[in-house]
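Pasting a structure here, questions to come.
Note that one protein chain of the assembly has been removed; the remaining protein chains are unaltered in position.
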Amino acid sequence: MSTRTLLWPGLVWLLLFFAVPVGIILVISLGQRAPDGTIRWGFSLDNYLRLLEPLYWTGPFWNSLGLAALTTILCLVLGYPVAYSIARRSAAVKHLLLFFVILPFFTNFLVRIYAWFILLRPEGWIAWLLRSLGLDLALLGSPVGVLIGLVYGYLPFMILPLYATLERFDFSLVEAAHDLGASRWQSFWKIIFPLSRPGVIAGAVLVFVPVLGEFITPKLLGGGKVPMFGVLIEEKFLGRVPDWPLGAAMALALMILVSLVLARYFQQLKESRWVG
Amino acid sequence: MDEFSVELHEISKRFGQTTVVERISLRIRSGEFFSLLGPSGCGKTTTLRIIAGFESPDSGELLINGKLATHTPPQERDVNLVFQNYALFPHLTVEQNVAFGLEMQKLPRAQIRERVGKALELVRLSGLGARLPHQLSGGQQQRVALARALVTEPSVLLLDEPLGALDFKLRQEMQLELKRLQRDLKITFLYVTHDQEEALKMSDRLAVMHQGRVLQIGPPQEIYERPATRFVADFIGESNFLEGRVVHTAGRRAVVQIGPLQTNVFSDTPLQLHQRVTLALRPERIQLCLPDAGNGTWTGLVEELIYIGKETRYRVRLSPEITVTVSSPGASNGITVGERVGLTWDPQSLRPIEEYSA
Partner (left out) sequence: MGRLKRWADQTIGSLLVLDTLLTYIFLYLPIGVLILYSFSASRYALVWGGFSLDAYRRLLTDPEIVSALLNSVIVATSATALATVLGTALALALERARIRWRGSIEAFVYLPIVIPEIVMAVGLLLFFAQVLRPLVSTVGLGISPPLAVIAGHITFSISYVMVVVRARLRDLDKSLEEAALDLGATPWQVVRRVTLPLLAPAIISGALLAFTLSLDDFYVTYFATTGGSGFKTLPLYLYALQGRAAIPPQMNAVASLMLVASLMLIALALLVQRRSYSRRA
């Protein structure tokens, strides 16, 4: 007996409760929905072809992709300066500031979404503030509300990897750049940002991938009016008119999309290794 | 007791494309203090780890106490290793660290307590048994590592640069103490170091290693006085290298022409006429004398002079191509840069060496 034996319990568990289920998704996605809602087993790609129909494809696809991309960009814009500011503090302050980034996420995320519910409702402060500025935006039940909720939910996933790279960053490089006559603006774009690329990429993946599969934020803050992949998948499984084979095809399509993003990520990671 | 504690026959080890240890053969006598000396990356630590059982050789055989042990797992070998970074278990007290090996042997509690106490006494740490490793100084940690390795009474103690992390004074102290321990316990010590002074001072015999090979094995005096290769002559102490050609031979004596200069050389193996030869001459074996004294002395110009306390070092130019370094004890006695000086030496200290090219 050797330490190799320790591999088996965990591996067998993951094979049974992870690999097999994913395999079943594939099998069921090749079947058909029988008129009574049960599954008629089969072997056809019909469900995948149906995904190309505008009803399933255009709306949810662009909504999911668009919202995921927007969320990622907003998280980066909001999160980078924060990560940068934290990384430049002394050790004690650093940990405290970082702790305060994570703290809100120790309460249940549904609760946090409900909190946004309070904040964003038409008679709330934010809507009132916007109205008095002459902006009459519908926040709840609109993509804007969903976007706010998503950015809120995933911001730490951007800040943490950014902080991790910036924290190890040798800031004497910036001093060297200043010494050579670069302005802060120039030294940021020429030195800091390129060298923090691994963190940016990691953060982007950590935000983009889970947002693609989100269902709860769009459901609660979008009021069902902002269709995303996740919402659609849930509907096909647990909605009023279930269609498990189609839902399975959607889940698998999502997984393939994510795999493509991840494959691109690992490639980028390899390319930028020399700077890390 | 077997005559040899550890025997290596043609041991080789590769990591990927690089050969770290190449066909090493060594026989370490029981009860001897043996050192493996060489620069970092020469394969000495790998050799030690092969003996300890953490690496298995690609070819060759290893015998411990006369028994084949090439593929014996480390926990079954009668050798203990003192790690370079001590590798003390940070979660165990000093006593628990030292007791670890005895507990593995499932000895009775009372006996363990007694032997741990003795071992701590041996390394002069009695009274610190309840401390955790991080509460000790570097030197004390070193002693705990020693006690832990010695308490199980292995027939061979392997030491991997054990004093490398200590400051100069403490290192000097520990060198004496290690030597004392080895004499008292009569255990074979196999000591790995890159510090030539340490190796010369402590060892009964040592092996000089370079690029995975053993270049020379012998007692310290032999290694220092009669280096076999240019690498050994240069790595152990310091040497001037003079390249020339044999122009006359008479038995063990030969005359070598070095540029415009000539000198007598005595060699163990007769030199051939017209043979190219490299001669090694230690700076401290050259004496300064009056210039143009003839009688086998050379004359040159002092180009540089550095006073470093216990000695003064001169660079003397003998011809446009030839300079030698001379070191003589004490201050310069009025000799200044630009002055002409004569050089003289005992012909026995001028050694022809093998050109070793790896």
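Each chain gets a letter, A and B, in the order it is written, and its residues are counted from 1.
To be clear about the criterion, a contact is a pair of C-beta atoms (placed from the backbone, for glycine too) under 8 Å apart; a residue touches a chain by one contact, two chains touch by 3 or more.
All values reported here derive from a predicted model rather than from experimental measurement.
Enquirer: Touched by the hidden chain, which of the shown chains?
Expert: The chain that is not shown is in contact with A, B.
Enquirer: Looking at B:Thr18, B:Ser40 or B:Gln75, which residue reaches the missing chain?
Expert: Spelled out, the listed residue whose C-beta touches the missing chain is B:Gln75.
Enquirer: Among A:Val82, A:Ala127, A:Ala177 or A:Val226, single out the residue that touches the unshown chain.
Expert: If we include the chain that is not displayed, A:Val82 is the one touching it.
Enquirer: Applying the definition given at the start, please give the residues of chain B touching the unseen chain.
Expert: These residues of chain B touch the chain that is not shown: 52-54, 73-76, 79-81, 83-85, 87-91, 100-101, 104-105, 132, 134, 148-149, 152.
Enquirer: Residues on chain A that touch the omitted chain in the whole complex?
Expert: Residues 1-7, 9-11, 13-14, 17-22, 24-25, 28, 39, 78-79, 81-82, 84-85, 99-101, 103-104, 106-112, 114-119, 121, 152, 155, 183-185, 188, 209-210, 212-213, 215-216, 219-220, 230, 233-234, 237-238, 244, 247-248, 251-252, 254-255, 258-259, 262 of chain A touch the chain absent from view.
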